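One protein chain omitted, others in place.
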Amino acid sequence: MLEVRGLAKSFGGFRAVGGVSFDVPQGSIGAVIGPNGAGKTTLFNLITGHIRPDAGEVKFKGRNVTGIAPHDLCRLGMGRSFQRTNIFPRLTVFENVQAAYVCHRGRGWNLFDRVGPLYRDETDELLAAVGLRDRAGEVAGLLSHGGQKQLELAIALALEPEILLLDEPTAGMSAGETRDSIALIERLARSRNLTLLFTEHDMDVVFQIAQRITVLHQGQVIADGAPADVRRNPDVRRVYLGERE
Amino acid sequence: MSARIPWALVVLAAAFLVPALGSRYYTFLANDIAIWALFAMSLNLLVGYSGLVSFGHAAYFGIGAYTTGILMKKLGVPFLLAFPAAGLAAALAALVFGFFCVRLTRIYFAMLTLAFAQIVWAICFKWNEVTGGEQGMPEIPYPDFAWLERAGELVPLLGGWRTAEYFYFVTLVLVAASFWALRRIVDSPFGRMLTTIRENPERAEFIGVNVRRFELAAFVLAGTFAGLAGGLFGIFNRGVFPDFAYWNKSAEVLIMTLLGGMHSFYGPAIGAAALLWLNQQIVAYTQYWPLILGTILIVLLFAFPGGIAGALGALVHGVTARLRRA
Partner (left out) sequence: MPELSFVFAQAVSGLTTAMFLFLIASGLSLIFGVLRVLNFAHGTFYMLGAYGAYQFVQWLGPGPGMFWIAVLGAALGVALLGGLVERLLLRHLYGREELYQLLFTYALVLVLSDAAKIVWGTQQKGITRPPELTGSISLFGATIPYYNLFILALGLAVAAAFWLILQRTRMGRLIRAAALDRETLGALGVNVSALYTGVFVLGSFLGGLGGALVAPVRTIVPGMDTEIIVEAFVVVVIGGLGSFWGTFLGALIYGQVLSFGILFFPRFSIFAVFALMAAVLIVRPWGLLGRPLK
């Protein structure tokens, strides 16, 4: 579903991402891991059109989408969540998700209807699916960190994506919250037939649900494959555990 | 569960009754307030709803005023055409200027809006042949109210008013209609998209909002209504002058928006009323109005960031909460 070929990006003299290539097959759950500064978020930004790559291409469902603007990309079926929670703080939880439906269903340029009652049912359903149904009227900025992450998930899902890119979905969560969050994500991915690609620091999470792991180090791919293989890979062990050969 | 009083309609009805008080001064002040309220509400589409701070909104006010002025005074075009023309001219200018402005963010956006407004001012100031240059264009004719007076023979309420009062009624109708239109825009899906841009432009992009295009649309709409306000003001002021587009007019209307409260729909209108009324009171006693205005602004920024509407809202909230507890 997603093919990345030779993506590269430098900032000034610093090469954040250099020649990264990997595939994400449809329906799979893939993870991108690597130490801090390995270029994971930059990679996501390149894939989702947030920044333009210096080289390389991204193919989504067989179509070249390199450098397409984010607002066009999410129409094609790519959804994304952010590392630092990215929601609409002064809107209510309900309005946050509703806005995504409004735009995705093409009513964004409508100047005549009233927006209040639109997509009530769909929004309620989705909020229930992520567990925020009873917080619908609350102001989003006042939610707890975990609640905001749930909201982010809901917003991304409202776009009815085929692939979901999650940037550190459990960052800042306690062990219990992480467990619940991952269970939720897995459940939703299965029920909606989603392809998942996520970045993570928490190795337990990664080895628990990822079917494919890509390891980045200083902007380059040093390993790519099934979890068991990656775990055994000497380069990976050296980078993560400091083991010497 | 309180009876929802339609405050807006109450105020509108009261506004229509002002000339009945018989004072030229009150009618004048009310007319001034109505026009500036529209100007401020138009700016709030940018500042309060889209999160775009423009320092050059007076450009469209000025363009609207000059368009109506030139059409009516020099070309004898009737008000019925000259008024919408003001909005159209302002919209076109907003389209051109806005195209460049929305490519920038924050302080750079603000500075470019300022630069464009000053260019408009400079053109009005120097283009003697068309705009009358530094002297401006005094004596813009009032619209023809003969039809209203004839209607007054049938409906007694419509007859016997002075020209300035007829113009006041027309202003009220047009401003009310504009408010209605703005309300529809703000409550629409388009309006909701604007608030997502205000709240988090990055996130908005990722729900499919073409941020630049929406911002340009908001810019053009805001400019259009500012132009309409300008068209009215040129006639009301009995003359059109270059300083309509000067940056301190932009600052004035921005202050009104903030004073009234930029996060409430009618906030800017309240701010316009408050500022103009205050101005009239203070200017009678002292020439140091800027000093007072500056002090008010500082107090506002530190103590009442939500403006009058915000403070009132908090007050009402506190009172009803206490009543509920009692």
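As written, the chain order gives the labels A and B, with residue 1 at the start of each chain.
To be clear about the criterion, contacts are C-beta pairs under 8 Å (C-beta built on N, C-alpha and C of every residue); 3 or more make two chains touch, one makes a residue touch a chain.
Being a predicted model, the structure only gives us computed values, none of them experimental.
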item: For the chain not depicted, the shown chains it touches; value: B
item: Contacting the left-out chain in the complete assembly, out of B:15, B:37, B:65 or B:112; value: B:112
item: Options B:14, B:81 or B:104, residue touching the unrepresented chain; value: B:104
item: Given B:24, B:74, B:126 or B:238, the one touching the chain that is not displayed; value: B:126
item: Chain B, residues in touch with the chain not shown (by the definition above); value: 47, 53, 100, 104-108, 110-112, 114-116, 118-119, 122-123, 125-126, 251, 254-255, 258, 288, 290-291, 293-295, 297-298, 301-302, 305
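In the analysis below, only the chains that are shown with their structure count from here on.
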item: Cα-centroid distance, chain A relative to chain B, in whole angstrom; value: 43
item: Contact set on chain B toward chain A in their complex; value: 184-185, 187-193, 195-196, 199-200, 202-203, 205-211, 214, 217
item: Chain B-facing residues of chain A, complex; value: 48, 50, 69-72, 74-75, 79-80, 82, 86-91, 95, 98-100, 102-104, 107-116, 118, 155, 158-159
